[in-house]
Every structure is written in structure tokens, then in C-alpha cells.
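Before I ask anything, let me first share the structure, which is written out below as C-alpha cells.
Note that one protein chain is taken out, while the other chains of the complex remain in position.
Just so it is clear, A and B label the chains in written order, and each chain counts residues from 1 on its own.
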Amino acid sequence: MKFSELLHQLERQDEHQHSLLADPHCDPDLLSLAAIDQAQPGALSYIEGRKFASQIQQTKASAVILPVDAQLQQQASQRKIAWISSAEPKLLFAKVVRHFYQPFRPTPGIHPTAIIDSTATLGQNVSIGAYCVIQANVRLGDEVCLHPQVVIYPDVTIGQRSLLHSGAVIHERTQIGADCVIHSGAVIGAEGFGFVPSATGWVKLEQSGVAVLEDRVEVGCNATVDRPAVGETRIGAGSKLDNLVHVGHNCQISPNCILAAQVGMAGGAKTGSWVILGGQTGVANQTEIGDRVQAGAKAGLHGKIAPGSIMMGNPASPYRTFLKASAIYNRLPDMQQSLRQLQQRMDELQQQIQALEASHSTDETYEI
Amino acid sequence: MKFSELLHQLERQDEHQHSLLADPHCDPDLLSLAAIDQAQPGALSYIEGRKFASQIQQTKASAVILPVDAQLQQQASQRKIAWISSAEPKLLFAKVVRHFYQPFRPTPGIHPTAIIDSTATLGQNVSIGAYCVIQANVRLGDEVCLHPQVVIYPDVTIGQRSLLHSGAVIHERTQIGADCVIHSGAVIGAEGFGFVPSATGWVKLEQSGVAVLEDRVEVGCNATVDRPAVGETRIGAGSKLDNLVHVGHNCQISPNCILAAQVGMAGGAKTGSWVILGGQTGVANQTEIGDRVQAGAKAGLHGKIAPGSIMMGNPASPYRTFLKASAIYNRLPDMQQSLRQLQQRMDELQQQIQALEASHSTDETYEI
Partner (left out) sequence: MKFSELLHQLERQDEHQHSLLADPHCDPDLLSLAAIDQAQPGALSYIEGRKFASQIQQTKASAVILPVDAQLQQQASQRKIAWISSAEPKLLFAKVVRHFYQPFRPTPGIHPTAIIDSTATLGQNVSIGAYCVIQANVRLGDEVCLHPQVVIYPDVTIGQRSLLHSGAVIHERTQIGADCVIHSGAVIGAEGFGFVPSATGWVKLEQSGVAVLEDRVEVGCNATVDRPAVGETRIGAGSKLDNLVHVGHNCQISPNCILAAQVGMAGGAKTGSWVILGGQTGVANQTEIGDRVQAGAKAGLHGKIAPGSIMMGNPASPYRTFLKASAIYNRLPDMQQSLRQLQQRMDELQQQIQALEASHSTDETYEI
């Protein structure tokens, strides 16, 4: 695709609030997409943030999406690299990618080996792959796409255009909204981990509740979202869960949250919206996380976390506190030694003072 | 179901050691189960612990299971909420749930698409779902239930009434007891992670051992229990593993343990019975954990842990020690500053003392 043709297509998209600023002088053929430091001639790339800005001097890319930065624009032009500027270069890149690459999608239709219960309801243009199993009273919306070997237990509802990858298992009564993506091996709506101790062992608390995924939710590979004993486990619209995330029974995740890989949320934890949890973060049961809270990787959250907090460590603290404390942590041996030296000096000083006092009182005796 | 009918059924169950105390005045129709703070009219709920006790004043539940607490009973009666009291309200609720809710179970029978090796032995009334694959010399006990798409490698034994969910994979020679539940995506008895370094790379140590799950074990979604090079990996009767748990080769877990989500046990670690490991806890290889040890979420256990210990942190300490230390952790910058101030004051004091000593010796000179 010619650079000019790409520009033309982008400008036709209504969604652009910022008019695009672009270099009118070069019009390379664009053959591929690449990271700025790996780009070859013919590639389109992007630069975001200072870390990669210097790459403009070395990259072999033929075109690049830049932030709104006159210096970078000039440098690109000098090196005859075609450029487009955007206030949000990575967001524009995400839109551009779609002009070059469409993810694999099976053709619509129902594979003859798919086993579909007679009570299931299928929307129009659904795609159901080989060896899928769809059980009683399942309802699939229009254009739902199931890759091969997806199992859907009874009474599940899946909204239009949602996509389920091979190996996903959706348990009974789960409600999945529209435009969701369930990745390979993810398990949604399985029994929450509910056991009550008794003298003879752990007694199962049956999990009669339901898991609900609102629209545009993504659940990563081999992630798990459990259903509760009563009520709902709910994932808000537009929230994205990475691989191997665990969401326990009765958790309530508000819209537009990001849970990075291997995050675990224990039973009944809640998040506000636009929360971002770093990889391997753990959330204790009943934790209440406010809107727009961010947690660094491996944080351990519990209690109530005020909206907008940036938390780190385990147990988690506001990040400034954590960074100061963790910077000192390695100096603990020095601190301990300093303490001991102080105690020793203190003992010595005390002896000196006692000597002075003694000698002083002797003086006084003399003076009488 | 009428409240009185439920009471009648509960009293017929032999298992109740405590006679039930109940309110004879109300007899609502019970339509659903709910958490105390989400209950609607017609719902049965329960209260356990002080945290939720005040809910008795607001709940819309029509009936509630209470602890043995005269005040709560009186408050319920005043609000015309039917109640039952039990020394273990949640345990009673677990029993009550089954009168309202039965989890989905496929009807017994063998789906025509199931592939069953001719050398496999099946008990009576087994249920084998679509696209299951059962290989040579597998033995399934009576009433074993396999949801669709379970794969069982050769020489596996599964005890009566055990239930395997879709996507579970059971590897060769694994022994699963009676009344076990293997959740979706769990992998039991796969090769342990055994590699020996050599000059040319890592050499695989073949895993000739076996994974054994005793009776009433549950293994959560996408959890993994590996078999060892020699000997056994063993999970004791009644132990429950949550989602995404990893149990390495040669681990020995005693009966009635609870491993919360994302716990990892490295090779050869052992637990006593009734051990509870919080979410994301890690157990180093060869760790020996005593009976009834509890570990807080994200703990890192190693060495020998005395029976009954409650451990937190990484490396883990007894929880009182950990809580005290972690409470101070954030004050490290203050402590460091205090130390510096003390050193400064110490220097000043030392100078003052030297001045005094000098002046004193001058005095003495005068006195001669």
C-alpha cells in the first residue's frame, strides 16, 4: 500500500478527532509493520515516548508515526522517512495495523462434527468449528465465532460477534456479552472454590450463582473466572484479562479494567473502573479497589484502596512510600550496624559524663 | 419450598449433631438463595461472624441461618424473618443449598463419539461425554462422570463417582480415588520438570513415577499435578486445590489441605494435614510443612515449618513477627533519618563533653 493511500483511508475514518499532520514529500510503498528498532525498508513503524525518540536517526523504516513533535518531524523528513504525527501515536498505529493485517477467522458455517443440542438457539452467520459441543438451551448471537473444540455447558448465553478460541470451556448459566474474546483454554463460570470446614473434612458449598461478562470483555489464555455460591461474578464492559488470570467467586470488576498476566483476585473482591493491576498482583478477598487505582507487578492488595492510588509492594503501599522504603531495605545491615555503633558511643559518652560529674562533685567538695 | 418443609427435611438428615433451634412463628415460601446484603423477599440467607451481624436490621431476606445468638434471633423475629440457629451457620447453609440447587450433571450413558479403547474397563452407570478419549487399560469405577472432551492416557484408574470436567487431561498411570472432582483444563500426572545440566544442554530425566489422588480430592481449573521421576506425587484424601495451582513432582500433600488459587509447590515439598495455603503462596522444593500450618497469601515457605504455625511474607515468618515488621517497613525512611539525627546529636554532645573536660582540666590546673 502506498503511504498516501493509507493516509487517505485514515482520513476517511470518522473517528479521528485530531486532523493528521503528515509529510507530503515522501510516498513510499508500505510492505510491513515493525518495531522501530527492527524495521526494514518498506516498513511502517511508530515512536512513542522519549525512550525510542533517538531511533529516528537510525531506523530503516520507510514511514513512521510520530508524536506531535516538530524536531522529530524534521529529523524524519531529513532522512526521507515518511511520517504522520498524532497526539496518540500508538493508538493511531493500532488503527493502522488493521489496514495491513487481519487476524485469522474461520469462515462462517457449522462444521459437521460440531454437536449442537436441539434446544440451542443460534444467531445468523455463526461460525462453529470442528468438535465443538454446545449443550442444552445455549443461545449464540449473530456472528458468534467458535474455533474448533470449544465446549459450552447448558444455559449459556453469548452475545453477537463474540469470539471463542479453541480449548475454551464455558460453564453452565454463564452470560457473555457482545464483542467479547475468550482465548484458548480459558474457563468461564466454573464452580467457585467454596468449602466449609467440618470435623470430618471440607464440605462443598454448591455454587448456584452465575458468571457474567459484559460487552467487549477479553479473557486471556488459560485464565479462569469462577461463578459464586449465590449471586454473580461480574466483569465490566471493556475490561481485559491477560493470560492465567484468576477471578474468584463473587468478584465484581468494573468497566475498562486491565488485569495483567497471572493476577489473582480472591473471592468477593471489587474494583472500580479503569483499574490497572500489574502482573502477578494478588487481591485479598473482599478487597475494595477504587476507580483508576494502579498496582505495580506483584503487589498484594487488601482492605480499601482509595481511588487513583498507585500501589506497590506486599502488603501494598502508595508507590512513593514503597519506593522510599524499598530503596532503604538493602541498607538494613548498615542501619543495624550504625545503631550498634551509636549504642556503643552512647555508653562511652555516658561514662565520660559520669567521670565528669564525679570529678565535678570532688571539686565541689574541695571548694567547701 | 416452605420454610417449615426445609426444617423438616434438615431434621431428618442424620448428620445433624446439634438440634436445630428455629423460629416457629414465620413460615415464608423460600424461592432463592442469596448473600445477606443482596437478598430479596423470598430469599434464604445466612449470617456468620460479626462483620455481617448488623445486616439483620436491613436484609430483605425472608429467612436466615443465624449463629446461636439470642440477640440476633430476637432481631430476626421482630423483623418477621424466619430463622434457624446453628453453631456453624455456613456449614448448615452448605447443606441447605442442596435443597434448592443441584449442579448440572450429564445423564448417564456413553456418547457415540467417545473413543474408548477395547482394553478399558468401565463401571456401572458411567457417563462419558462427546469426544472423550479413553485409552488402553483405563479403569473407571461406577458412576464416574466425564463431561465432553476429556482425554485419559493409558493405565489410569479413576474411582467411583469421580467427576471430570471438559478439557481435563489425565496422563498415564495416574490413580484417582473415589468422589474426586477434576475441573476444566486441569492436567494430572504429566511429566514432572526434571532436567539435568550437561555441557551441551539440559538432559531430560524421564518421569517414570505416578501421580496419586486419594478420595474426595478436588483439583481446580487449569491446575497441574505432575508425576515424578521415581515414586509418587500424592494428594491426600479430602484435599482441595483451587484454580491454577501447581503441584510439582514428588510432592506429598496430606489429607484435608486447602491450596488457594495460583499456589505453587516445587518438587518434593510435603505438607501435613489440614494445611491451608493462601493464594499465590510458593513452597520451595523439599519444604516440610507441619500439620495445620496456615500461610497468608503470597507467602514464600521453605525449610521446616512447625505444626500449627501461621506464616506470612517471603521468606515467611510467623504472622505476628511479619505483621510487626511489615508495619514498620514503610517507616524505614523515618528510621534512617532518625539514625542520622542521632549521629549528629551524638557528635555535638561529644564536642560539648570534650569542651567540658578541657575546661575542667583547666580548672584543675588553676586549683593546683
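The rule we apply is simple: contacts are C-beta pairs under 8 Å (C-beta built on N, C-alpha and C of every residue); 3 or more make two chains touch, one makes a residue touch a chain.
Source: prediction; values computed, not measured.
Taking the entire complex into account, which one of A:Cys26, A:Ala136, A:Ile258 or A:Ile310 touches the absent chain?
A:Ile258
In the complete assembly, which of A:Arg234, A:His249 or A:Lys298 touches the absent chain?
That would be A:Lys298, which touches the missing chain.
Please pick, from B:Phe3, B:Tyr46, B:Phe93 or B:Tyr153, the residue that touches the omitted chain in the full complex.
B:Tyr153
For the chain left out of this view, which of B:Leu91, B:Val138 or B:Val187 touches it?
Candidates B:Leu91, B:Val138 or B:Val187; residue touching the omitted chain: B:Val187.
Since one chain has been left out of the picture, which residues of chain B touch it in the full complex?
Considering the whole complex, chain B reaches the absent chain at 115, 131, 133, 149, 151, 153-155, 167, 169, 171-172, 185, 187, 190-191, 193-198, 201-208, 222, 224, 226, 229-231, 244, 246, 248, 250, 262, 264, 266, 280, 282, 284, 300, 313-315, 317, 321-322, 324-325, 328-329, 331-332, 335, 338-339, 342, 345-346, 349, 352-353, 356, 359-360, 363, 366.
Touching the missing chain, which residues of chain A?
32-35, 38, 45, 88, 90-91, 93-95, 97-98, 100-104, 113, 129-131, 147-149, 165-167, 183-185, 216, 220-222, 237-238, 240, 242-244, 255-256, 258, 260-262, 279-280, 297-298, 314, 326, 329-333, 335-336, 339, 342-343, 346, 349-350, 353, 356-357, 360, 363-364, 367
In this section, only the chains that are shown with their structure count from here on.
When the centre of a chain is set as the mean of its C-alpha atoms, what distance in Å lies between chain A and chain B?
25
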